Structure formats: C-alpha cells, structure tokens
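Yeah, one chain of the complex is gone here, protein chain that is, but the others are all in their spots.
We just call them A and B in the order they show up, numbering each chain from 1.
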Amino acid sequence: MSRFALIWRKSLNIFMLTLTGVSALLVVSVLFLILGYLVVKGGTSLNWSFFTQLPKPVGEVGGGVANAIVGSLKLLLLAAIIGLPIGLLAGVYLAEFGGKPFGFTVRYTTDLLNGVPSIVIGMFAYAVAVLPVKHFSTFAGGFALGVMVIPITLRSTEEFLRAVPVSLREGAMALGASKWRTIATVVLPAARGGIITGMLLALARVAGETAPLLFTAFGNQFWSPGWSQPTSSLPLMVYTYAISAYPDWHRQAWAAGLVLLALVLVANVGTRMALNRGGATRGV
Amino acid sequence: MSSTATTFDSAAPPQTGPQAFIRRLRNGDEVAHIITLITAASILLITSALVYELWINSHLSRAKFGWAFLWTRTWDPVFENFGALPYIYGTIVTSIVALLIAVPLGLAAATFLAELAPRRLSDNVAFLIDLLAAVPSVIYGLLGMFIVVPMMRTTIGPGLKHAFGFLPIFQGPNYGVGFLTAGIILAIMVMPFIISVSREVLLTVPREQREAALALGATRWEATWKVVIPWARTGILGSIFLALARALGETMAVTMVIGNTPLISASLFSPGYSIASVIANEFKEATGDLYLSALVELGLVLFLVTFILNGLAQIMILTTDRMGRRS
Partner (left out) sequence: MSDMASASQGKEHVAAKLAPKVRAENVTSAPGKESRVRFQISNLNFFYGPKQAIFNLNLSIPVNKITALIGPSGCGKSTFLRTLNRMNETIRNTRFDGSILLDGQDIGNMDVVGLRKRVGMVFQRPNPFPKSIYENVAYGLRINGYKGRLSDLVEHSLRRAALWEEVKDYLHKSAFALSGGQQQRLCIARALAVDPEVLLLDEPCSALDPVTTAKIEELMFQLKDSCTMAIVTHNMQQAARASDYTAFMLDGKLIEHNETSRLFTTPSDPRTEAYITGRFG
C-alpha cells in the first residue's frame, strides 16, 4: 500500500473518530442547554405565590399554578391506582405462571400498547370515559394515564422477577412453601427495588404527558373538586400558556416548565441511582 | 405420618384434617394463578377495546370516503369533505427531516460510546442521554417555540436560503414555524432512542469480530465502519424504525412549531400540519359526527402505522441479539 494511501487512511481514522466524539458531546450538551434555558427563563418567576395561587383572569399579570400542581397529583394518583396493580400482577403472571401461547400474546400486546401514540390513547379514553357521561373529567384523564402506566410497569416487573435466581425459589420450595408463598415472601421482596423503580419511572413518564389529557381532563383555570370535573395539570398549563398571546403567560409557561422538568428529572435520577446502589440483593 | 412435635399446626387448620389443608393450599396457588391471569387478560381486553373503539368511531368516515381518504387534499369541515393527505404529508416530511438529522448524529454518538469511550464514561453519558429521553414533549415544544422558531426566522432560514436557495426545499417564505423547524425538534427528541438502542446493539457485537479486523491491519475507524456496524446493522435499523414510530406519533412539540396549516408544499420553510397535531387541535371542537369520525380515522391510520413499525423494529433488534449469541 502506498505511503499516501496509508496517511489518508490514518487521517480519515482520526477525523471520523473525532467526529463521533463531537456528536456525542453535542447530544449531551443539548440536555444541559435545555436545563439551562429553563432555569434562566423560568427561575426568576418561581416564588411562593406561583406555587400557591390560582391563575389570574386572562390578560392580568401574576397568579400561579396551584391548581395545576394539585391536578397533576390527582391525575398521578388515579394513574397509579389504575395502572400499577395491573402492571404488577400481570408482570407476576408473565414471570411466574405464563404459558407459551398466552404469555407470548400478552407480552406482545403489552409492547404494542406501549408503542401507541399518547394522543391515540387519549382518543380511546375519550370514547370510554368522556362520551358516555358527556363531560370531561379528572377520572378520564387518570384513566388515560393509567393505561399508559400499565405496559411500563409490566415490563420492569417481569424483568426484575426473572432476574431473581432459581436457587432462591428452590430454597423456599424445599422448605415447604407453596408457589404463591414463594412468590410473595421470597421472590417479590428480592425484586422489590427494581419493581418500585419501574413504577416510579412509569409515573414520572406520564406526569409529563399532555396529549392524552387534551380531551379527557381538558384543563381548568380554577380548582377542580372531586374527580368528575375537568382539571388542569402542569404539562397542560405549560402548553396553554405557551401558545397564548400574553407575554405574562409565556413567563409563567417557562416557570411551570421548569418545575415540571425538575420533578421529572429528580424522579428519574433518584430512582436510577437508588437502583444502581442497592440492587436486588438488599432487602429484609 | 410419623409426627414430630406438636409445635406445628401446619399439619392441618384448627378444625379439619390433612385433606382440607391440601385443598386450601392448592387453592392458594390456584387463586394466585387466577388473579394474575385475569390482570394479564385485562391487558388484552384494554388493547382490543382500543382497537375496537378506533374502528367503530371511524366508521362513518371510512364508509363515506373509503380509501380515497388517504390521498384527498381537502379538509373542509363546512362541506364535510375530509381528506388526510396534508396531514400524512406533514407527518412524513417532518419525520424524514428528523431522521436525516438524527440518524447520522445519533449513530455517530452511539459509535463513540460503544467503541471508543471508556466504559465508565460510556455508561455515564448513556445515563444522561436516557434523561434526555425523559424530558416531556411540552418542554421541547416550549424551547422550540421560543428559541428555535426565532432562530429559524432570523439565522438558520436565511443562512440556508443563501447557501442552498436553488433547491426547492429551501425556497419560499420563511415564518420560523414549519416542516423544517418541526423536523429539527423531532430530531432532538428521537436521537436519545437511536443512541440508546444502537449503543446496546453495538456492545453485543462479539469482540472477536473487531479483533479480527484489527489483526488484519485495519484502523479503528475501518474496523468500526466496515465490520462492527455492518454486523449490528439489523439492530441499528430497528432502532431507526423505533425512532420513526416515535416521531410519527409525537404530538405536543410538533403542534407548537409546525404552523398548523394543512398545506402541501415542497418548501421546508412552509407551515404544515401533522396527523397528531390536527387531532390535538380539532378534536375538541369537532362539530358533527362525520368530522369526529374523520379525526378518529386519522388516529386509526396513525395507530396502524406505528404498530407495524414497532413490530418490525422489535424483530430487527431481536435478530441482531440472536446473531451475537450464536457466535
């Protein structure tokens, strides 16, 4: 091979490798850019009244997102009640009892559900929870989010249950534990860390969703008592304020966005770090 | 039974003998099996209900327009004439733009993380990239609206026009919003998926492949480009399909920057509309059953396309995994 060709190959090598490094750097910097921008644009608006007041009427300056925060919490609670038990128990089924054809179908369907665009889930929730009663509600929004929570929870539950070594199960069975007892008293506790992490991550994911709430929870400038009235939520508020024509609402959109992002990131970072540190072997 | 101590009452529940205990015990396992089975079946129920609702509620529109729905341009709520073409066009164009940006960048970053970076750095950066994937869609939309859109109007747009204005895609008026802006935002949103999956797929390529290439005198880049990536290409393609499925269904960020106008234009600066965006904007205000039905049909189209893409993606990613294990 000629000397020139060799130099060319070596230069190309260094060039391309550097390029890949630059790309990685670029991608990571986007994350920090996002965070930075939100902090800069929204940080100054964060004060006590922002968290505790209701939105002011259109055009007026000031007000807060108290109802959006409460709304988000209520929606998350519903999503947890609807989605977590199903995801957990179905995950137990797939990991511990599942037979070939049925188990495979369930897993495949779950992956399918996971991939459905969130706005389509919103349409489904609309058909099921809004149409029959002819009004938007917190419940409908919670239902939509709950449906989204199911596949995420199921996947992580199944994965962490399968990771529990067979020797642990055999140890319990050799002592006379029946299958369900083994699962309840040995296998589930052993997988506890991963399963809880999966649940928290699922909730963090749906906490940021807007699309499925557009025609289920719908949004509300006021408090939403109970479960059968439309309600605001943080992501909905960010959206509504951002697309509005009022600069003050834009300011609040940044602040609300910062709060939302902070919560989501803290949940993600916190749970993943806890998972890496503790692992499945800690437990009582 | 030869009995041990009387300390255990496990031989029987208080009143009855061993038989009853056996029955109860078996029921315990049975009960657990049945409960978990029911919850698993409920997932099938929910998904079937979803498909059913989509199908039923789009019936009016499907009956009236048939297949022509997919290539009709008009969207006229007043005269009740609905066609999906502008939205399909908008969805496809923005997704293609997104992939054109995200795939090279994402693949390059994934290669760096899988091949070149030391393991700890790779893991930490992968973690940060997973965080990017967790950022809610509205936040991307917010940043898109207030940062990318003005930039497009003042800097990027004119710059592209100046350099490539002879291409039809860079001609026409530039308002800041439009296909290109939406494509850029989408690219940022799907890159984490491409990187994450591709990185994992690349890590499963057996070391012997790399070493064989290097032993023959290849440079690191040559080994990566000519041996490692081709080995993983099915899985990488899978990650691209996954990203595409994500991009197609993305709603909020796109709605905030695409311009929300049902236009079909060769220019990337033109405002447009995507399937998810029109549903998001018009669903609440749809008057009339046919209008609503048309929107549901759009949702059905979206569902089917993402279903197929996701299915293909799973198969591809699994194939690479098995290839790696076989050797």
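Structure notes:
The working rule: a contact is a pair of C-beta atoms (placed from the backbone, for glycine too) under 8 Å apart; a residue touches a chain by one contact, two chains touch by 3 or more.
Keep in mind it's a predicted model, so treat the numbers as computed, not measured.
Set against the missing chain, the residues A:L17, A:A95, A:M148 or A:V186 yield one that touches it, A:V186. Between the chain not shown and the residues A:A177, A:I196, A:I243 or A:L263, the one that touches is A:A177.
Contact residues of chain A toward the unshown chain are 165, 167-178, 181, 185-186, 189-190, 280-284.
Everything that follows uses one rule, which is that only the chains that are shown with their structure count from here on.
The residues of chain B lying in touch with chain A in their complex are 10, 25, 28-29, 31-33, 35-37, 39-44, 46-47, 49-50, 53-54, 57, 105-106, 108-109, 111-113, 115-117, 125, 127-132, 134-143, 145-147, 188, 191-192, 195, 219-222, 225, 245, 248-252, 256, 276, 279-280, 283-284, 296, 299, 302-303, 306-307, 310-311, 314. Contact residues of chain A toward chain B in the complex are 9-10, 12-13, 16-17, 19-24, 26-28, 30-31, 34, 37-38, 41, 85-86, 89-90, 92-94, 96-98, 102-103, 105-106, 109-113, 115-121, 123-124, 126-128, 147, 150-151, 154, 176, 178-181, 183-184, 204-205, 207-211, 214-215, 218, 235, 238-239, 242-243, 250, 253-254, 257, 260-261, 264-265, 268-269, 272.
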